[in-house]
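The next block holds one structure in the form of C-alpha cells; read it before the comments.
Apart from one protein chain that is not included, each protein chain of the complex appears where it belongs.
Residue numbering begins at 1 within each chain, and the chains themselves are lettered A and B in the order written.
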C-alpha cells in the first residue's frame, strides 16, 4: 500500500465533539436539483397518494404555481446534506424539534443546507457530548424552505480537548399555531373533495380521536437503500450490509426518515385531505426497522387550531405512531411496562408529533 | 383506544354490491400527472424497449407532438384510480373487455378516471354480485385517452338489501377493425426500421403464426411492489406481506397488470415494429405470479386487418401468453386436461387478446 507523506489526507473523518463551536455555521455540500424523477421514485418507494405532489392541475387549483414535491421528500434530501458534517460520528440521533416547512419546494428547485451550532453540552464521562444545530435549507433563490433543530450525541476524538461552555437551547414543545407557516397563496375555499376521495374536513376531526389506518407496506432492504441513496444520505449503516453484519443489528438499518414517509403514505386512508405538513414538533424512532418489516400506522388527534383571517384552512396537530409487523388496530398502547418501567412496545418504531393543514368545511 | 362518537368514521370501507346503482357515475380520486420519472421507472421495472416512449425524435418523426408514455403505463395508472371505489371489496376480478387506447398520453399529462355502472347481477347465493363498469380516463384537457369495461364480483355487506334488476351489458368479443382508434396524425409511411432494429412489417406476419420470445425476466417482490406503488394501486394484496401470509398464497401477489407489461416488454423481440396498442380485447390472469418468478411469453397472431385510406399502417390482433418458470418454447399449449377437464397449465399466468398497430411494407 503506497502512502505519500507529502499529499494531504483525502478521506474526511467528519466533525467530533471538540470540533464544534457555538455559533459556527457549516455549509453542507452537494446542492441538489429535485426533478420529476425524484417525485416518481418517491411515489414508487412509499405509495404516497397525497394530491399536491400527484397532480399539477390540482396543485394549481389550490394556488400553487406548479406541483410541489412532497414535504417529506424535501426534508429527507435537505437533511441528508447535513450527515457528513453533523452526524457521521454520532453515537445517537437524540431528537429534533421545531421543523418548519416554510415554503413549497417545486419540481426543478435546487436545495442547499447549512447548519448553525446553537448548543453544546459535554457529557460527564468526558468522552462525548451533545451538539444542537439549527439547519436551514434554501432554494436556488435563497428562499428558506425548511428549518429544523436537531441534537446528536457525538464522540470526542481528542479526549484532552477542554469542555466548551454548556449551552442548551430552549426548544418549543411544539410549533404553536401562531408560528405555523401557512402559505398566503394557498386557497382551499373551493376545495374539491373528489380530488382526494376524502369527505372529512377540519371540523370532522376531534381531539383525542384515534384513526387506525388499515393498510401495511412491506419494505425490503432494496426498497429502503434505494430511498437512502435517492436522498443522498451517506450514513453507511443504511446501505453497507457487510459493515452492519458485525453490529448489534446484524444487518442494515432503515433510515428513520423513510419510516416517517411510509407512515405518512399509509395515513392517507383517513386523512385524505391533510394537504400539507406545516411542522414536525418532535419525534422518536423507538425501535429499529429492518428489511422485510411490514409497517402499519395509527394517528391520534392531539390538538386543532384555526387561523385568524383564514376561513378556508385549519391545522391538526397529530401523533403518528408507526408499528411493525402487527396491524395498527391490534395495539392499544405504544408502551409496555416491565418491572414498573415504562418503555416503548418493541413493535413501535415511530412516535411522531406533527401538524398538517387541512381544508375547513365550506360555509 | 379512544373512540369518539361525535366524529364521523374516517376509514372508508369502499362500495359493496348493494351500494352500486345502474347508471351511477363514480369520480375516482387522485388525479395523476405523469412525468419523466414515471417513464424512466417504467423502463427500469419492465425493460421495455418500444421506440415511441424511448425516443422523443422518433416519436416526432412518426407524427406525435412529443414522446408519449407507454400505453400500458397509462392504463395501469388510470386503472389504479378505480380500485378504491370498484374493487376493494371484490371477491374476484372477472374480466375486462373493449379496452380502447383513444389518444396518446404525453409526458406532463394529468389523468383522471371515472366509472359508470353499466350492469348488475346478484349471485343466486344472495351474498355477492357482479358489477360491470365502463371506466374512462381523461387528460387535463378532458380528452378521453382510455376507455374500458371490467366486471368484478363484489361482496354484499347488507345481506337483506334487495337484489337489483339484472342487467348484463353486451360486450364485443374483440374491438373490430372499424372501431379501432387509429391516430390521424400518426404517419408511418417512411418508417425507419433502424429505429427499432426489426425488419418485419404488417405483411410479414401470418395468421396462426406463433412467435416464441426468447428472453425471460425475473421479478422480485421489490420489483412488483415498486410498480404497484408507482401506479398508486392501493390493493393491499400486492404490498402488505403480513396480511398475505394468512392468505392461500402465503405472500404478496403480483399485480396482474404488471405481468402484462413484462410480457409486452419481452415480446419486443419479434414484434419490434408493433408501435402502439390500439385495444385490449380481453384477458385472463390464469394463475398467480409471485416474487422471484421468471416470466416468459409467446405471441400468436389471431387476425390481421388493414384500414381504408391507410396504406402506412395495419393492425395485428395478437394473443400474448405469459408463462412462469419455463421458457415459452418449452410449452406447446396453454391447457392441460385432468379427468377430461381442460384447465390452464399451472405455469400459464396470462392469456391476453390485444391489437397493435404496425407499419406496412413501403411500396
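Heads up, the rule we're going with is that contacts are C-beta pairs under 8 Å (C-beta built on N, C-alpha and C of every residue); 3 or more make two chains touch, one makes a residue touch a chain.
Please read all numbers here as calculations on a predicted model, not as lab measurements.
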Query - Contacting the left-out chain in the complete assembly, out of A:157, A:194 or A:222 - result: A:222
Query - Residue among B:39, B:235 or B:320 that touches the chain left out of view - result: B:39
Requested in this report: May I ask you to list the residues on subunit A that touch the chain which is not drawn?
Outcome: 1-4, 6-8, 10-12, 27-33, 35-38, 40-41, 84-85, 108, 110, 140, 220-222, 225-230, 232, 234, 236, 239-243, 252
Requested in this report: Using the touch rule from the top, list residues of subunit B that touch the missing partner.
Outcome: 35-41, 43-47, 49, 51, 54-58, 67, 107, 194-200, 204-206, 208-218, 220, 222-223, 269-272, 292, 294, 300, 325-327, 329, 332
